[in-house]
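The complex appears here without one of its protein chains, the remainder shown in place.
Up next is chain A:
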Amino acid sequence: MSTPGFSSILKLTELDDFIAPSQECIKPAQPLKPTPQPSAAKVRIELEDVSIGGVVPQVPQKVEINLTDCLACSGCITSAESILISQQSPEELVRILEKNKNSKQAKVDNNFLAIVTLGTQAVISLARKYLVPPQEMAERLAARKYLVPPQEMAERLAGFFKDLGADKVITITLAEDLCLIESGKEFVEKLENINRDPTSLPIISGVCPGWVCYAEKLHPYAIKNISRVKSPQQIMGSLLKLVYGPRVNHSPDEIYHVSLMSCFDRKLEASRKDFILEEYRSKEVDSVITPLEIENLLESIGKHLLDYEPANLDNPFEFGNGSLGIGASIMSHLGSGSGGFAEYIFRIMSAKHGIQADVTWIVGRNPDISEAVIPTPTGDLKFSVATGFRNIQTIVRKLKTKMRANLPHYIEIMACPTGCLNGGAQLRSQDSEQGGRELSCDLEKMYHELPAEILQDNPFVEQIYNLLGNPDGKLYNDVLYTDFHAIEKSNLGIKW
């Protein structure tokens, strides 16, 4: 299985296990008894009946494979992977956006809203390639002459998507803020309860779908230590459909939510059962698109991103006097290029212990793992940022043994080495001489050149919390938390 775009971890665990759990290859909700055929048994795959704008998407509903086809290949191609990708293909996205644009132009009231969320790492990847040659960019940045390129890229992307037919294009910062805040709360709570349940630590971030899928499939014992806070992508999805939607008289299936992200693993994440709003048969995130796909799409229509006029970024969470600033700019977070989860939690714990120091991350046994420590009267509080499969391997191993006592209290794990800036679907370097690690360094520099989000200054955060209501309530939990599920290995009983 050599589909580009996924993290290397997912490529090794074989996608089909995530979406085709049953040997009958049929979604569990509607079991179909296979009718015995005289020749060969037939296997059918059915998709989730998900509707977008009241219309079930135009993808093959049923695919029939012969059993002989099944046994001949070593990776059930029709299950999961290609169906998933076809459901979330750029072609499908363009088709839906175009339909929306045509309806709106014809002044047909379709009560349909297409919203695109821009993932920061993906924007940076595109900015680096499309905007200016490296030397010129360095000069520009140094002179602060023009807008910081990623901001300009975000606005060009807004122009691009709106030209395709999107109604709004927003940044993801607000969702990232909520994700950080909840991660912090969760950690504080678990730490306080550590005496009652020592195995509740370490807490490992759950925002990387590559890591989550890998753990669910191969290391189910790690599941209880994964943070239940949803990723920013999914938080934004439920915010748009469950909080914003009602305010503008749109039910979830009348909102088409696209997110621009740095890897294909996010497509898998968007398709999780837990992220389908059952009542409305609508997904929190309908489609994920990536820099690689945008590049291909532009090539196929013979256009360049710079052909599109920049458009302002929207802020659907404008309340009261609708002040902008946040929501209209691409922003970074302090800490790692993936969103600074460990850094944020470190800072709040630091503050709790009255320590006012900057975080010093010390690189560990390889460049993809680092640690920071808060000395406290009751012992050191350890935090770690670990990326890449080899470090994940080491961590899950330790979790299983008595070595777990040596693990940090909070671990930010990302499947891709160096994190989301090096996601599986980010653009490759144009310079063939430049290695992956060098490119990651460049992207990280660009990321940290962005204005850093200061959570406390975000007025919308408080307002959203007011709207979410009671922390024990359904809305609060639907928007901010999720669960994980161990995946049963399908055992065909073959012995070698």
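In this section, a residue touches a chain if its C-beta (ideal position, glycine included) is under 8 Å from a C-beta of that chain, and two chains touch if they have at least 3 such contacts; residues count from 1.
Everything that follows uses one rule, which is that contacts and distances are computed from a predicted model.
Peer 1: There's a gap in the complex where one chain should be. From "Elongin-A", "glutathione transferase", "Probable cytosolic iron-sulfur protein assembly protein Ciao1" or "Signal recognition particle receptor subunit beta", what does UniProt name that chain?
Peer 2: "Probable cytosolic iron-sulfur protein assembly protein Ciao1"
Peer 1: Among A:87, A:205 or A:391, exactly one should touch the missing chain; which is it?
Peer 2: Touches the omitted chain: A:391.
Peer 1: Pick out which of A:216, A:368, A:412 or A:478 touches the chain that's been left out of the picture.
Peer 2: Among A:216, A:368, A:412 or A:478, only A:368 touches the chain that is not shown.
Peer 1: In the complete assembly, which of A:194, A:301, A:355 or A:403 touches the absent chain?
Peer 2: A:403
Peer 1: Of the residues in chain A, which ones touch the absent chain?
Peer 2: Residue positions of chain A that touch the missing chain: 2, 8, 11-13, 218, 365-368, 389-391, 393-394, 397-398, 400-401, 403, 417, 435, 437, 496.
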